[in-house]
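Report on the following structure.
With one protein chain removed, the remaining protein chains of the complex are shown where they sit.
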Amino acid sequence: MIGTGILKGLAETARNFFLSYVSKDRLTTVQYPEQRLPQIEAARNFPFLVYDGAEWDAGMRCVACQICEKECPPKCIFIEKSKDKKPDAVGKPQFYPARFDIDISVCMSCQICVEVCPFDAIKMDVEFDLPTDDRFAGLMLDRHKLSKSNEYYHEIHPTEATAVDTALDAERAKAAAAKAAAAAPKPASPAATAASAASTPKPTEGESK
Amino acid sequence: MDLATIQSELEVSVPGCRLQIVDNPSPCVQHSLVVDAEHAVLVATYLQDFLHFDYCSNVTGVDWLPKELSEKIKVKKTVDGPNGPEEKEVDEVRKTSVPGYLEVVYHLFSTTDRTGPLPLRMRTAGREVGGEATLLPSLTPVWRSCEFQEREVYDLFGIHFEGHPDLRRLLMWDEFTDHPMRRDYVDPDDYEYEPTAHDEVLARMRQHYSTQPGPAFGDLPQGGGQ
Partner (left out) sequence: MSTITLPTPPVLNPPASLEASASENPERLLELSLGPQHPSTHGVFRMNVVLDGERVVRLKPVFGYLHRNHEKIAENETYLGNMPYTDRLDYICSLTNNWAYALAVEKLAGIPVPERAEYLRVITAELTRLLNHAALVGFLLQDMGASGTPLMYAFREREKILDLFEALTGARMMCNYMRFGGCRVDAPAGWLDQARKVVADFPKFLDEFEKLLVSNEILMERTQGVGVLSRELAISSAISGPMARASGLNYDIRKVDCYGIYPRFSFRVPLGSHGDVYDRYMIRILEMRESLKILEQALRDIPEGPILDPKSKPRGFRPKPGECYGRIEAPKGELGFYLISDGSPNPYRYRVRPPSLINLTVLEDLCLGHNVADVVVILGSVDIVLGEVDR
């Protein structure tokens, strides 16, 4: 009989409709914005600058090495180095960015800036709710708007943030040990001299390529 | 079948053709065969009918700008020495200028023998737009897949293909005059005002707009910072 194929199809659609009352799998609509989907941990949207501690200005990890600016494919990062230095995450005096702007109307969320940053200073945010009525200045985020705390980073990407913190703590410990060994009085025995020479670390985070 | 065998077979079957193998230093070992423009269609037909290269997968253009090579060579010259004129070996810098040309590269495959890419190249005599120098024969009569791709090479590089059934621009609009993929292409100066301009875009903006933008864009970076 002509039309059996269509009837079979309609039977499938009807089955889907009635089953959607019982099976969660078939009722996939999420009533946004009252309901929201849980955030997937690895999601990324635009970058943000991480700061340690309570002060965003003093605790910023960025040392204005400008590597992210060079590697950014659409060239949406604009950095200006400061004239003075302040101590960085490990305690070494470093430059800091006097101006760090990201034009998010250009940024394509490729995450290359995060990959190349040697200081774990820039990470990817998940904030997508960024409406503004000024399509030029409203989409140019300056360093104050970009700075978010390390606790916020732990909230949005817990696994990554814990790994970064572990690595930074290890570096801080190494730097502190080096300082302690350098401050210790000169030992008499050659074995102790050899031991202190071995524990002097090679300069690590201070070097920017 | 390796490239040298193909070359010798072609030289026998298409008398008068001038072929040249270009070595490819990369580990992927895809050496190319350069064919002269006069015999290109005959060579291509032979490759298709007798060597089973029936699948012309990719047609692309390459722009080689004219360059100047300088090399240091040792020349014997007569120089004034302490004991009068004598022959000495001196270092001299010899400059050779290599004229620029455009190239069309065809990547050929065989569906029957399942053999890999055979890059076939054709070189133009020069780079002048619209003249005799950028004329090449079209291989569309041999492989239909060259139809759109040769149009694209014409559009973006300026190589004119003789014998193409419908040679007009593909990606740019018909009234466009330049050829964008050439290495010496300069963007037209059709600048649009952009208030959040930085660095070179800001410099170009300042060339076009002598007055500063109004108070709505007050926090335009002026080269200082926050």
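Residue numbering begins at 1 within each chain, and the chains themselves are lettered A and B in the order written.
Methods note: a residue touches a chain if its C-beta (ideal position, glycine included) is under 8 Å from a C-beta of that chain, and two chains touch if they have at least 3 such contacts.
No experiment lies behind these values; they were computed from the predicted model shown.
Although it is left out of the displayed model, the omitted chain contacts the following shown chains in the full complex: A, B. Only one of A:Val116, A:Leu139 or A:Ala181 touches the chain withheld from this view, namely A:Val116. Although one chain is not shown, part of subunit A still touches it, namely residues 2-6, 8-9, 12-13, 16, 28, 40-44, 67, 71-73, 108-112, 115-116, 124, 159, 209.
For subunit B, the residues touching the absent chain in the complete assembly are 12-14, 24-28, 30, 41-42, 45-46, 49-50, 54-58, 60, 62-63, 105, 107, 111, 114, 116-117, 119, 140-145, 147-149, 152, 156, 163, 165, 169-173, 180-181, 185.
The rule is short, and it goes like this: only the chains that are shown with their structure count from here on.
Look at where the CA atoms of subunit A average out and do the same for subunit B: the two points lie 41 Å apart.
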